[in-house]
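Here the complex is missing a single protein chain, while all its other protein chains stay put.
What follows is subunit A.
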Amino acid sequence: MQNAISAVTRRLVILIPYGWLLFFFLIPFLIVLRISMSTTAVAMPPYTPVFDWTGGWESIRASLSQLSLDNYTWLAGDPLYFNAYISSLLIALVSTALTLLVAYPMAYGMAKAPTTIRPTLVMLVILPFWTSFLIRVYAWIGILKPEGLFNQFLLSLGLISEPLIILNTNWAIYIGIVYCYLPFMVLPLYSALEKMDHSLTEAALDLGCTPIQAFWRVTFPLSLPGVIAGCLLVFIPAVGEFVIPDLLGGSETLMIGRTLWNEFNGNRDWPVSSAVAVVLLLLLVIPIMLFQNAQARAERAEREGR
């Protein structure tokens, strides 16, 4: 009796969230995939129907034979999209490197802080994450614009004679990404550095390393899992970022998230924007798989270390 109840419970506990995700997460992707292979139609919705269920099996087979890769060949042939993908990857790469540069000293300092204040510092890093992303990006517009606070500050110091143009350039996007994703980089770095055995650095110093040598030969290699995790946590969402390039970047800055948005809302070309989404997803699957691989390896190493 009890076994029967627990079997039913088990089935329900699994089936409810499983079914929900299948219906609201997986099936939508299949629809995106299907529509990316349809042709544009002047209608509402603006594409040829997904599947015509009414005609039974025959019509499904017929609609399967209509699938075409035209949208993908079109994407490959159009330099606009190619450039958008490349520049998204480049911007994400530069911003990830800059985030690492800002975050590493911070995480290092936090890991060396007295143990009593460490939880407070971690809390302070997480706190901005709770405020709205949009608000944090918006705050930078007022700071970076030509008559903004940053330029006023530099002018009053006499460092520059006329305002720097930062807003609507790639620099503004870099600043925005570094700012918004800093906690994602600091936290994994901190957890890697905090676990580290400081006697190793001391041993290196005793054996005649300069502090800088000790850092590059001992500390940095040991923090590498944190570096990799942090970089991927910043890089992956940065590639598909929409709000930051849209509000801080210039009109000529092409990033793929923004291109997709414009293609969809502006041109109403649903099949092409679906194809853009599929390609973007494929681009991101590779770093995600690398990430999971690295994590699995780190976990295994930790388990074996114990």
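Note that in this section a residue touches a chain if its C-beta (ideal position, glycine included) is under 8 Å from a C-beta of that chain, and two chains touch if they have at least 3 such contacts; residues count from 1.
Heads up, the rule we're going with is that contacts and distances are computed from a predicted model.
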Chain not displayed: protein name in its UniProt record ("Putrescine ABC transporter permease PotI", "Iron-sulfur cluster assembly scaffold protein IscU", "Phosphate-binding protein PstS" or "Deferrochelatase"): "Putrescine ABC transporter permease PotI"
Omitted-chain contact residue, chosen from A:84, A:186, A:214 or A:254: A:186
Among A:100, A:113, A:164 or A:222, the residue in touch with the chain that has been omitted: A:113
Touching residues (missing chain, whole complex) on subunit A: 2, 5-6, 9-10, 13-14, 16-18, 20-22, 24-29, 31-32, 35, 45, 50, 102-103, 105-106, 108-110, 112-114, 121, 123-125, 127-128, 130-136, 138-143, 145, 147-149, 152, 179, 182, 186, 198, 201, 236-237, 239-243, 247, 257, 260-261, 264, 270, 273-274, 277, 280-281, 284, 288
